[in-house]
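Data first, discussion second: the structure below is written as structure tokens.
Missing here: one protein chain of the complex. Every other protein chain is in place.
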Amino acid sequence: MTLISGRGLRLRFGSIPALVDVDIDLWPGEVLAIVGESGSGKTTLLNVLSGRQAPDAGTVVYTDPQGQPHDVHTMPAPVLRTLHRSDWGFVHQDPRQSLRMNVSAGGNVGERLMARGARHYDHIRAQAIDWLEQVEIDADRVDDLPRTFSGGMLQRLQIARTLVTHPRLVFMDEPTGGLDVSVQARLLDLIRTLVARLGIAAVLVTHDIAVARLLAHRIAVMQRGRIVETGLTDQVLDDPQHAYTQLLVSSVLQA
Amino acid sequence: MLRTESLAKTFTLHLRGGMQLAVLAGIDLEVQAGQCVVLSGPSGAGKSTLMRSLYGNYRAEAGRILVRHGDEMIDIARAEPRVVLAVRHATLGYVSQFLRVVPRVSTLDIVAEPLASRGIAVDAARAQAAALLLRLNIPRRLHGIPPATFSGGEQQRVNLARGFIAAHPILLLDEPTASLDAENSAVVVSMIAEAKACGTAIIAICHDAAVRDAIADRLFPLTPIREAA
Partner (left out) sequence: MTEGYNFAYLDEQTKRMIRRALLKAVAIPGHQVPFGSREMPLPYGWGTGGIQVTASILGAEDVLKVIDQGADDTTNAVSIRRFFARTAGVATTTKTAEATVIQTRHRIPEKALREDQIIVYQVPQPEPLFRLEPSRVETRRMHGLADYGLMHVKLYEDIARFGQISIAYDYPVLVNQRYLMSPSPIPAFDNPKLDRMPALQLFGAGREKRIYAVPPWTSVQSLDFDDHPFRAINAPHPCGLCGATDSFLDEVVTDDQGGRLFVCSDTDHCAERRDGGHVGTEGVA
């Protein structure tokens, strides 16, 4: 059974088609990369799948751990919000969008636990420290404010904050964008390891094909709001069928 | 273990005005358990393309690629991506010519990863990985270092260790000894012989005549397709 699946998704911003008849499925434990150039509709698709933006037409269905299907865009707001703070996670390109900059690292990681009803300080703190270590932040930074952290550390803190509730599904919007190459490599390795170890399914939006190759099982290529090609990551990248994918792949500089 | 039926592969180069490049046509290949088939033919005959198609890396647009996966026969050419991934995970191993791995991960963990991903305890997986690396003459002092700075031969041996450790029932080997000296080639030949003895079906590309003669039960000749247009 699919974890989340979009059918016939359409959305226009004025005269600009952002999504055109998009069908998309994600299976449990699968990492799906959505690639394409800026303005191709990647981030819009991510927002529509995660219920943050309503489509003009089409449905998004999420299957809960009990196997019950839920229409993401007709479910009551409290249910969607509960999903977003427990079963789901969202990793933004800019960690400042989701972190609380005036709350300590430990408080940031613990917030989702407390939102879910955790009321034992020592347990919350122990889990926060455990997660800081998992994302390679020193445990003695637990009481420091995020504003004292570097860009890479902020992104890792956001990942700890997101994964602390062991979500089944994580949406990631350019998680390595805006970081130095060396920092990127470390972060990619971290995401790859955590996602594999925890069996998390993820929808990953990126314009960086190398990131998609490293993290994703499957790729969907978007152009002007349409998915023009989808398949196994290495197959799409090594044997692209669609003209646009061939252009995209051949445009990557070889290091 | 693996059988292809009328397999064909044509590349369409949209950036070259939709030029059609036929590489494979009417391929019927069959490999039994414990057998090693070596693909032969001149450069450009499509040996690597066939190998990549068998692995699902290239999309075969006609014909079937049937692989015994557990009790089922799976058609790699038509299977859902996640089925192909499951087949690769459990059944179908591939050792490419070049090592392509995540930066920053140690050699030992790269080799142990296929075992660890099957739920084997990290320590046990690392112990097996270390033994295999030592057998391939990668000294212990290199195990903790990412292989990015290794020589070509060392990288290939790391790649071979990673490919052999999981004991896939079917193994695809693309030039397994190309950058190796005689001593290390001999190790690889003996590893292939052992795998065959355990019932592994092997398909290989191998230009080194001595190695080919040592491992091949049968050759599968490929010839370049003459362009029709």
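Letters A and B mark the chains in the order given here, with residues in each chain numbered from 1 onward.
FYI, a residue touches a chain if its C-beta (ideal position, glycine included) is under 8 Å from a C-beta of that chain, and two chains touch if they have at least 3 such contacts.
Please read all numbers here as calculations on a predicted model, not as lab measurements.
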item	value
Shown chains touched by the chain that is not drawn here	A
Residue touching the undisplayed chain, where the options are A:63, A:104, A:193 or A:241	A:104
Contact residue for the chain not shown (choose from A:16, A:114 or A:252)	A:114
Sites on subunit A contacted by the missing partner chain, in the whole complex	77-78, 81, 85, 100, 103-104, 106-107, 110-112, 114-116, 119-122, 124-125, 142-143
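Here is the rule we go by: only the chains that are shown with their structure count from here on.
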item	value
For subunit A paired with subunit B, centre-to-centre distance based on mean C-alpha positions, whole Å	32
Residues of subunit A that touch subunit B when the two form their complex	27, 30, 185-186, 188-189, 192, 196, 214, 217-218, 231-232, 234-235, 238-239, 241-243, 246-247, 250
Complex interface listing, subunit B residues touching subunit A	11-15, 52, 56-59, 81-82, 84-85, 102-105, 117
